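Reviewing the structure listed below.
In this view, the complex is presented without one of its protein chains, the others remaining in place.
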Amino acid sequence: MSESDKKKPNRRDFIITATTAAGAVGVGAAAWPLIDQMNPDASVKALASTEVDISGVQSGQSITVLWRGKPVFIKRRTQEEIDSARSVDLKDLKHPEKDEDRAKNPEWLVTLGICTHLGCVPLTDKGDYKGWFCPCHGSHYDTSGRIRKGPAPTNLEIPKYEFVDNNTIKIG
Amino acid sequence: MKNFIKLIIFLVLLTSFSSHKLLAESSQENLKVNWSFKSFFGTFDRASLQRGYQVFNEVCSSCHSIKYLSYRNLTEKGGPEFSEEEAKAIAANFEVTDGPDSTGEMFTRPAKLSDKFVMPYANEEEAKSANGGAYPPDMSVLVKARKDGADYIYSLLLGYEDPPVDIKLDDGVYYNKYMYGNNIKMSAPLFDELVEYSDGTKATTEQMAKDVVSFLMWAAEPHLEQRHKIGFRVIIYLIIISILVYFSMKKIWSRIESEV
Partner (left out) sequence: MSDHEYVPKSKFGKWFNDRLPLLTLRNHLTDYPTPKNLNYWWTFGAILTFCLVAQIITGIILAMHYVATAGLAFESIEHIMRDVNYGWLIRYFHANGSSMFFLAVYIHIFRSLYYGSHKSPREVIWIIGMIIYFLMMMTAFMGYVLPWGQMSFWAATVITNLFSAVPFFGESITNWLWGGFAVDSPTLTRFYALHYLFPFLILGLVILHIWALHIPGNNNPVGIDIKQPSKDTVPFHPYIVLKDLFALLIFLLIFAFFVFYSPNLLGHPDNYIEANPLVTPDHIVPEWYLLPFYAILRSIPDKLLGVIAMFASIFVLVILPWLDTSKVRSAIFRPIYKQFYWFLVADVIILGYMGAMPAEGTYLLIARVATAYYFIHFLIILPFLGIKEKTLEVPLSITEPVLGGSSNQTMAKDNSNLRDNL
């Protein structure tokens, strides 16, 4: 017993502390490539933008397109829908945002088609506010894609987009 | 131990003997170029890569595909590093098929940065029938797919000459002293002043061969510069930690050595 106790190091030397520290740094550095490889790769990152032809969309209609693997709703709103979205008092909203800020061109609303609750795709023109309704857990969105009722915490997200010309939207 | 030394000597003799014999079998030793990417800290010469792309684009790409490259690669760090605008302009010169559109039709559009390099032929069969039955190999990893890759391709590009009098060549077959078997179905692709370099470099055959081989080396090994850089750091780190561990070990072992 005393024999084996004597053989065990009983104090930490400087060199051993330095080695341990340097070893920890090395292991950390070596771990990074193993972790980073799961991040989006160069080919995925390159597919950043999609151009969508909207010439065929009638007033009141909406289309769903795929951008970076996610659905995007592009809705051409009727005057009635625009009015209803713009007349809401911000105090009534869970996540107050003006419709003017969400839809630069009031006729066109572009939002990610992903419920901010847990990621399901909401149904268009459904729900208590005639906007979108998520069937998974009952979130109701209005005609501006803002959350009005249900468990979702925030409004439908607006992706970065621009009008290339009158008939084309570039998302991303 | 003496046996071991004898054995080593025997093996060295054996190896030198047989490699000598092998060399005699192959036709010609490749020209050696002092490539900028070869050494421990080797990097690519950007200007050479850009010129090399020009040669590839104006000469090689009429028959050879380079299908694993994307136009975005041209802007990436460690490559030719064209600016994004330049690369977009390059891509826009090519037509790619996309679709289907909302009516179900395929359509063509100018290529974008995210597109792969457009291939000269739709498939291998078309490439073969257009080139007298010989398939111009894809160039994405060509340098790695040939022994002594960069030097070999450089040599091949400069290795065209008239066949020796005793050799008769079929139609569409050319004589190249570096090619395996000396017969090649590609006619000499480069000659002086074939392309006009915008940076004023004189477009000699040697210069073009050097530039295009650099470009192909980058195409096959796009992360070469990063690899050399990380490798150097890893090796320095390993040396330092080895020394630290060595002294830690000595320290710990000294506890029992003194006891014995």
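The letters A and B name the chains in turn, as written, and every chain counts its residues from 1.
Quick note on the criterion: a residue touches a chain if its C-beta (ideal position, glycine included) is under 8 Å from a C-beta of that chain, and two chains touch if they have at least 3 such contacts.
Worth saying up front: this structure is predicted, and the values here are computed from it rather than measured.
In the complete complex, the hidden chain is touched by one of B:Ala47, B:Val141 or B:Val173, namely B:Val141.
Only one residue in the set A:Ala42, A:Leu123 or A:Val164 touches the chain that does not appear here, and it is A:Ala42.
Interface residues of chain A facing the missing partner chain: 3-4, 7-9, 32-34, 36-39, 41-44.
Seen from chain B, the chain kept out of the figure touches residues 1, 3-4, 7, 10-11, 14-15, 18, 40, 68, 73, 137, 140-141, 144-147, 149, 180, 220, 222-223, 227-228, 230-232, 234-235, 238-239, 241-242, 245-246, 248-249, 252-253, 256-257, 260.
Note that only the chains that are shown with their structure count from here on.
Separating the CA-averaged centres of chain A and chain B is a span of 41 Å.
In the complex of the two chains, the chain B residues touching chain A come out as 70, 72, 76, 101-102, 113-114, 237, 240-241, 244-245, 247-248, 251-252, 255-256, 259. Note for the complex: chain A touches chain B at residues 6-7, 9, 13, 15-16, 18-19, 22-23, 26, 29, 42-43, 46-48, 53, 56.
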